[in-house]
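Before any comments, here is the structure.
Only one protein chain is missing from this complex, and each of the others stays in its spot.
Letters A and B mark the chains in the order given here, with residues in each chain numbered from 1 onward.
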Amino acid sequence: MSPNPWIWIAAFLTLGIFSFLFKDNPVYRFSEHLFVGVANGYYIALYWHNTLRPNLVEPLAQGQFIYFVPLLLGLMYFAKFIPKISWLVRIPIGFVIGWGAGISIPANFQARILRQIEGTVVTPSSFANPWQGIWAAVIFIGVVATVIYFYFSREHKGILKPVSRLGIIFIMIGFGASFGYTIMARVSLLIGRFQFLLGPWLGLIK
Amino acid sequence: MKRTLPLAVCLIMGVLMMVQFFVPHPVSLQFNSTILNWVIVLSAFALVLAIGNLMVYHGNRIRRRQPGWIYSIVTLVSMTLMAGIGLVWGVDPDSLFQKIFLHVLTPLGATMFALLAYYMASAAYRSFRARSLEATLLLLAAFVVMIGFMPFGQYLGRWFPAFAEWIMLVPNMASKRGIQFGVAFGAIATALKIILGIERSWLGGKE
Partner (left out) sequence: MKWFEKLTRIDRRVIYVLLTAFVILPFFIPFKIPENVMPQTRRLFDFIESIPARDKAVIISFDYSPSTQPECHPMAIALLRHCFKKRIPVIGISYEPQGPGLAVDALTLVSREMNIDAASRSDSVIYGQDYVYLGWKSGRVAAMLEMGESIARVYPVDYFQNPIDSLPLMRKVRNYKEIAIAIIVAAATYPDEWVMYPQARYGVKVAAGLTAVMAPEYYPFLQTGQFSGMLSGMKGAAEYEKLILEHGYTDKPGRAETGMNSQSIIHLLIIIFIVIGNVGYFFTRRNKGLQ
């Protein structure tokens, strides 16, 4: 067993959260609220040391007065708590949202549409290896069928019906693969916790 | 004014950033750099809203002595202590701040998500039924991936891991790409609606 008090604290909190499997209880509620508090306190220190001080306070202290603009915009966030001027909070939000929307349009086109179309199109060079060529054709059909499945502006009649049915088959296989991976992920998290309890805490495994 | 000004700011920023992407002139690059630095700072202020809301919520719970108000004290005290420790004594590898992160925050966060393994197993047993062709395909694909990617999968046949890999590289990839096209076009449409002021839910409020 570990002599380190920090390990014991970690083990106690781990078991406190696991106790929820039996039922809600004061130890679990305490651990849950402690988590929220410590996480938010962590964020406050992080934001100050990593962004506000080096990227705002120090440039202002060095005479870079252009930084009064983001300071002023940032202070407008506080207006949310003063009902008479709470509308001011919309200005910094609009600034960031407008900026984000503007840069996302060309980025989406380039990385998620054009490059992906490039990867989908079947050319004669795809058949340099026959099997690769066949799978490239299957991928092309799968992508088109999936997109058609999600096209709800027209009723799936005529040619759309079998193609969207093929699309749903591809989608279900994709979701099945995702489900298999999800199980892998969740089980990994549980294994990690038991590695800690059995290893550093109880010393039963290396 | 209360709605027009923010919408105008959003429109101007959106159009400027879209145009800036295509203009490699030094003035455009300098403008871009300045705006990026402002956004880095502004994004940090967004924490104010989150912390403010948290304090108001838990403060009200304590003031009104609502059920579980004792736990709200735990939240506010622990938040204040952690922030104080980090702000005053710093964040070095051997600091108290780092110790609390590793031995309080880490086990709490990790265990919360570890609980999901139990709920997922229970839910999979209770509700995962091969009621239709689609559900059966989903189940079979999941089984192949779960077994094929584990080390023992190769003992069922050398083709098994390769088949699992094929499922990921061909049908899974095709469906995810199709979905990604939808998401990308949707994101572009939403971004345009926001910039042009058609989508205004971010304004909130009535006035």
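Simple rule for what comes next: a contact is a pair of C-beta atoms (placed from the backbone, for glycine too) under 8 Å apart; a residue touches a chain by one contact, two chains touch by 3 or more.
Being a predicted model, the structure only gives us computed values, none of them experimental.
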item	value
Options B:Ser28, B:Thr80 or B:Gln180, residue touching the unrepresented chain	B:Gln180
Of B:Ala44, B:Leu76 or B:Ile195, the one touching the omitted chain in the full complex	B:Ala44
Where the missing chain touches subunit A, by residue	21, 39, 42-43, 46-47, 49-51, 54-55, 58-59, 99-100, 103-104, 106-108, 110-112, 115-116, 118-119, 139, 174, 177-178, 181-185, 187-195, 198, 204-205
Residue numbers in subunit B that touch the chain omitted from display	21, 29, 32-33, 35-37, 39-44, 46-47, 90-93, 98, 101-102, 105-110, 112-113, 117-118, 121-122, 124-126, 128-130, 139, 143, 146-147, 149-155, 161, 165, 168-169, 172-173, 176-177, 180
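Heads up, the rule we're going with is that only the chains that are shown with their structure count from here on.
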item	value
Centroid spacing, where centroids are CA-atom means, of subunit A and subunit B in whole angstrom	3
Parts of subunit B lying in touch with subunit A, wherever the complex brings them together	2-3, 5-7, 9-18, 20-22, 34-35, 37-52, 54, 56, 68, 71-72, 74-87, 90-91, 97, 99-118, 120, 124, 134-135, 137-146, 149, 166-185, 187-188, 190-192, 194-195, 202-205, 207
Residues of subunit A touching subunit B in the complex	6-7, 9-11, 13-14, 17-18, 20-21, 29-49, 51-52, 55-56, 66-67, 69-71, 73-75, 77-78, 80-81, 86-87, 89-109, 112-113, 116, 119-120, 135, 138-147, 149-150, 167-184, 186-187, 189-190, 192-193, 196
